[in-house]
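What follows is a set of notes on a single structure, which appears directly below.
With one protein chain held back, the other chains of the complex are shown just where they sit.
Entry: chain A
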Amino acid sequence: MAGQSCSQLSLFTPDEVEFMAEDELVEIVPNLRMDSLNFICGDYGPFYPQIAIQVPLWLALALKKRGKCTIRPPQWMSIDNLTQVLEGERESHAFQSLPFHYVEISRLLFDHARDDIPEIYMVRSLVEDIRDVRFHKVETNLENFTASAVTWKNMAAMEVNIIRAFSGRALQAFYRHENEQLIPDLDRTQDRQPQNLNDRPRRNLRPR
């Protein structure tokens, strides 16, 4: 049978979310000379020593591991910006604007590019505080679900992934309960036991 043991097809593992984050562009300063790289996913280069260039994160990390470049932390990861964001998060109910993959990008840079980030301990603690405050907001907002479409501005990929399964099932349950009141299920035969299979097709739903 087809591989992956995950029975819930629609869930992304954190590694897969990180995989998607690795395509984001970052700036690096190479210390070698290299011709253009013509990848399937795009063309990058040519690389000149001490000339900054934008490359995808996975490429930056690969070069960094081999000692061929230094990575410049992105603008949003400066201490000033992060302090501002943290204050904004604490003050308002809405989410502050951060890159969609900020969790993954910051994690990867902390792990592999420690020496390229000035005052890394401060930056790291700020990012963790921001994550905590935002997730706390997510949890509080979960109490306000209704059956209709829920919208959220500025939520990040990792946060979405964490609540995806739970909120999907919760919203589905809300929707089903709300609709059952309006549309009676006319086709229950008397001798059928009420079955709880998730996949059982619904019968004769009249469009509203």
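We adopt the following convention: a residue touches a chain if its C-beta (ideal position, glycine included) is under 8 Å from a C-beta of that chain, and two chains touch if they have at least 3 such contacts; residues count from 1.
The rule we apply is simple: contacts and distances are computed from a predicted model.
Q: For the chain not present in this complex, what protein name does its UniProt entry give, out of "V-type proton ATPase proteolipid subunit", "DNA replication complex GINS protein SLD5", "Protein transport protein Sec24A-like" or "Coatomer subunit gamma"?
A: Of the names offered in "V-type proton ATPase proteolipid subunit", "DNA replication complex GINS protein SLD5", "Protein transport protein Sec24A-like" or "Coatomer subunit gamma", the one UniProt assigns to the missing chain is "DNA replication complex GINS protein SLD5".
Q: Even though one chain is hidden, which residues of chain A still touch it in the full complex?
A: Residues 1-4, 9-10, 12, 19-20, 23, 34-35, 37, 39-42, 58-59, 62-63, 66, 68, 148-153, 155, 157, 160, 164, 167-168, 171-172, 175-176, 197-203, 207-208 of chain A touch the chain absent from view.
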